[in-house]
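The complex appears here minus one protein chain, its other protein chains still in place.
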Amino acid sequence: MDALLLQILNGLDKGSAYALIALGLTLIFGTLGVVNFAHGALFMIGAFCAVTFSKILNISKITLDPEKTNFLGKPLEIKTPYVIEWFGESTGAALIDWAVPLSILFAIPVMLLVGYVMERGLIKHFYKRPHADQILVTFGLAIVVGELVKTSFGANPIPTPAPELFRGSFDFGVLIGMEANAVIYPFWRLVYFGFSAVVISSIFAFLQFTTFGMVVRAGMADRETVGLLGIDIDKRFTFMFGVAAAVAGLAGVMYTPINSPNYNMGMDFLVLSFVVVVVGGMGSLPGAVLAGFMLGILESFASMNEVKSFFEMLYLPSIDQIVIYLVAIIVLLVRPRGLMGREGVMED
Amino acid sequence: MGILEVQNVNKSFGGLKALQNVNLSIEEGTIHAIIGPNGAGKSTLLNCFVGKLIPDTGTVMFDGHSLLGRKPHEINQIGVSRVFQTPEIFADLTVLENVLIPCFAKRDGAFTLNALTRVSGETDVQEKAEQMLIDVSMQDKKDMIASSLSRGDKRRLEMAMCLSQDPKLLLLDEPTAGMARADTNNTIELLAEIQDRRHITMAVIEHDMHVVFSLAQKISVLAQGTVIVEDLPENIKGHPKVQEAYLGVAAS
Amino acid sequence: MNSLSKKDKALLLFVAVMALLAPFLLNPFPTDSAMAQFNAGYPDLMQRFAIFGILAIGFNILFGLTGYLSFGHAAFLGVGSYSAVWMLKLLSMNIIPALILSVIIAGLFSLLIGFISLRRSGIYFSILTLAFAQMSFSLAYSVLTPITNGETGLQLNLNDPRILDATNTTGNLPVTGLFGLEMRNTFTLDLGAWAFQFNVGYYVCAAFLLLAFYLSIRIFRSPFGLMLRAIKTNQTRLNYTGLNSRPYTLAAFVISGMYAGLAGGLMASMDPLAGAERMQWTASGEIVLMTILGGTGTLLGPVLGAGFIKYFENIFSKINETVLHSWFSFMPDGLNDAFVWVLHFFVGKGWHLTLGLLFMLIVTFLPGGLMEGWERIRDKIRGGKGGGKNPPAEATKTPAE
Partner (left out) sequence: MSKFTRRGLLKSSAVMGAGMAMPTLITSPVAAYTNEPTGGSVTLGFNVPQTGPYADEGSDELRAYQLAVEHLNGGGDGGMMHTFTSKALKGNGILGKKVEFVTGDTQTKSDAARASAKSMIEKDGAIMITGGSSSGVAIAVQGLCQEAGVIFMAGLTHSNDTTGKDKKANGFRHFFNAYMSGAALAPVLQNAYGKERRAYHLTADYSWGWTQQESIQAATEGIGWETVNNVLTPLATTDFSSYIAPVLNSGADVLILNHYGGNMINSLTSAVQFGLRDKQVNGKNFEIIVPLYSELMAKGAGANIEGVFGSTNWSWTLGDEGTKAFVKSFGEKYGFPPSNAAQTVYAQTLLYADACERAGTFNPCGIGEALEGFEFDGLGNGPTLYRKEDHQCFKDVLVMQGKENPDNEYDALEIVEVTPRAQVEYAPDHPMFAGGSLGKCNPGA
């Protein structure tokens, strides 16, 4: 029971990352009709916003320590971050410690700008082109962005820890009346889950309850008609592209303490997020979220030893290697348009 | 016995009864028009003929075969062709290729792995297709990409594609919808000419009364999912039931 | 040969001449010159051009004609390779049985996957094929290691049975051959400052490329090919024309799967190792990119696209700073360093960056891929009188600004 609960928590956590990325991807599909292979890159850019921000906070004044020497026998350089110089030891250290959450403030404008530039500068020219061309150009963009990040930050993962306050874990089991140590869960992962819940519900609320959102939804359903009503739908779609980029970016920012970011993380998530979107059904936002959480939870279950040995008895060893794809196949065979897909979206 | 016999067909979508006890008989060699106000069930009925929809109850017999449960391509194989409201053609292919495809389908059936012969070497099919284009006077446009044709030419091409299969029954779903007057008249002429020369049975769904009364030899009036009148054109004009059905609609 | 039109015969002849003269054409720079780095006329890369050309031609029969975008085609390449290596291990170092088995197994495998995946269309089909290929990759890398040798890839061993071959007493692995003709044999022609390499394996691959290309022309021009193109443009009309699209798409899928199997078999025949990575989604993606880059639905485009990507992968990745310095050695030091500094982002470990940029540039400015570029150049040369009767389908689309 406690093992199941643990894996449900894990699944929700993985699912939140999948859902956030898939949500942005579906927004772009739905509003602009563009297959965006650079969406994983947006996630990665978000993560590197956090890295950059913490690097900025760590810009240091260098003084030489005449007593100590470095490995070459030269005087040792002592680095004091300017924020500590300026704000004092405690405030400065706290700022550095809170780099990841603080970088959200940094990432939102950056991601909106990235989204805007990407849509106006490139994607716009590909609305009427075949999906294959869109794939090629966005994939090219993803490679370029990845390589630029690699050139500036290297290929090795960069540790970006959560604030001291959220490091480590707490006993979730005790909270719900189980025995001690039964369900231990890391703080930050809970923060991540909570954060994504807030982002997802804000997006839905925005689309559901604001006039802007309603127009966008109407545009997703029937772009031409809304255009005929004299509404400049293009501007709104550009904005939605920015929003989708920001959602992916924020998912990336908050993900950095869970896994140290590297330049290739976008590609790792790219294929998976496409599977999530398609299993959810093309053009359906709730579908994307639902599929994200469903695949996250199933993936977690599949890694349980009991589940693995059960499938091994059925001559399906290493079920955790293939679970996502197997589920995708089954869902698509049972439900032709995924969980909640609309008819006619990307079916030809 | 008509070539197409529809008996007691019912079809509902959720609570909405789209067709109720529809009976219809289309005589071989005639042009039969199905008219009715918007929402009368004309398109639903047509879709039941071609395998796109399956009626809840009732039978649709064509030339001795039941059409129910057959897929569109199977229904075509037994001699039913269809013209769509907006022409469904192979937009990326040339006009000639558009006509070649039905000719091959007629000759080779639903699937043939004919991968190593040359299209241009299949002289029988080529000749047939070219002749068809001459028949609809499009031979000078045979190398154009179909998407670049005018709307009237697209309709003409679609008919040529259907006719090249020598169908026993040609279904036309609002063949003149959205056409300019001149194009409409051309289409009427074309259909009349085809009828004259080939004696193909046609079922026409049409809004435009000018088209209906220029062509039809018999007319069925559909209202609220049932056939209210089936008669010769001259008897349909001024028929009280028809007036009743169209009142309000006709007024606007 | 009445089977091809004059134009197609000319095209086939052109490809044949190019393939025959590739060792010269791909080696334009003298061996000792600084530009020799750009030479691609060595056996391994020429073999790869031919093999990936076959792969892309096959993929184009599916994607270019029917519009069904398979994102899992690398699985068939991998299956073909594994089958071929197993034949080389068990039966004989002669590549013929290996190639036959790889085509058959890839055909069967694609029949199975195609049968299931083709129940859906559009992106749903793409994801189904992707899922199957990723499952194949994951399993080949891990649990199927007894069959695939996982991480390392399936290799030959000294103590493999090879029941048809004479016992090997040399203490070295036998080499692949075609009835005694060794694939690795290379004849080097030193002509002045140039050295041209003629490799048996390459010419075997080139022969298969020509065969594959020839078959692809036949398919393109056949009624079957016409039906496939019809599927791409309007399935509704096709169905109302009495044709069942499923067997057509499945046949195209299996044919292109067999092409991929042949390519995989040839890869294993040239270099007897089958790695699991050739089934990964990135490998499938590469096939898609090759085809789009070259020109989807054109006969020659996919071959060009394949050559383009393989050229960058193998040539640009090998240009390092030392090579750059040697190119600009005629410049004064500061300028030399500046040039090297700028260029080093695009070569060596930066070759991905160049590739990504070129993808973007080509698709933005040449909507029809490399073939469109080729046609534009040809039209320029002909001074506008070209154009031809059948403008490419792409020409009707709005070009990017």
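A, B and C label the chains in the order they appear, each numbered from 1.
The definition used in the following text is that a residue touches a chain if its C-beta (ideal position, glycine included) is under 8 Å from a C-beta of that chain, and two chains touch if they have at least 3 such contacts.
Bear in mind the structure is a predicted one, so any value in this text is a computation, not a measurement.
Visitor: Report, in label order, the displayed chains that the undisplayed chain touches.
Guide: Looking at the entire complex, the absent chain's contacts are A, C.
Visitor: Consider the whole complex, including the chain that is not shown, and state which of A:Ser152, A:Asn181, A:Thr210 or A:Thr225 touches that chain.
Guide: That would be A:Asn181, which touches the missing chain.
Visitor: Could you tell me which of C:Leu112, C:Ile147, C:Val175 or C:Ala338 touches the chain that is not displayed?
Guide: From the options C:Leu112, C:Ile147, C:Val175 or C:Ala338, the contact with the absent chain belongs to C:Val175.
Visitor: Hey, which of C:Phe109, C:Trp351 or C:Trp374 is the one touching the hidden chain?
Guide: In the full complex, the listed residue that touches the missing chain is C:Trp351.
Visitor: Name every residue on chain C in touch with the hidden partner chain.
Guide: Chain C touches the chain not shown through residues 31-32, 34, 36-37, 39, 42-45, 48, 138, 141-143, 145, 149-153, 155-156, 158, 170-173, 175, 184-192, 195, 197, 199, 271, 273, 275, 277-278, 313-314, 317-318, 320, 322-323, 326, 329, 348-349, 351-352.
Visitor: In terms of residues, what is the contact footprint of the unshown chain on chain A?
Guide: Chain A touches the missing chain through residues 2-3, 6-7, 9-11, 13-14, 17, 70-72, 76, 150, 154-159, 161, 167-169, 181-182, 184-186, 188-189, 257-260, 262, 264-265, 268, 299-300, 303-305, 308, 318, 320-321.
The rule is short, and it goes like this: only the chains that are shown with their structure count from here on.
Visitor: State the smallest step count from chain A to chain B, taking one step as a move to a touching chain.
Guide: Steps on the shortest route: 2.
Visitor: Going by average Cα coordinates, which chain is farthest removed from chain B?
Guide: A
Visitor: Taking each chain's centre as its mean C-alpha position, how far apart are chain A and chain B in Å?
Guide: Chain A and chain B have C-alpha centres separated by 52 Å.
Visitor: Considering only the defined contacts, which chain B positions touch chain C in the complex?
Guide: 50, 71-74, 76-77, 81-82, 88-94, 97, 100-102, 104-106, 108-122, 125, 143, 145, 147-148, 161, 165
Visitor: Using the touch definition from the top, list the residues of chain A that touch chain C in their complex.
Guide: So the residues of chain A touching chain C come out as 35, 122, 125-126, 128-133, 135-137, 139-144, 146-148, 151, 267, 271, 274-275, 278-279, 282, 317-318, 321-322, 324-326, 328-329, 332-333, 336-338, 346-348.
Visitor: Which residues of chain C touch chain A once you look at their complex with the stated criterion?
Guide: It comes out as residues 63, 67, 69, 116, 119-124, 127-128, 130-132, 134-135, 138-139, 142-143, 235, 281-282, 285, 288-289, 292-293, 296, 345, 350, 352-353, 355-360, 363-364, 367, 397-398, 400-401.
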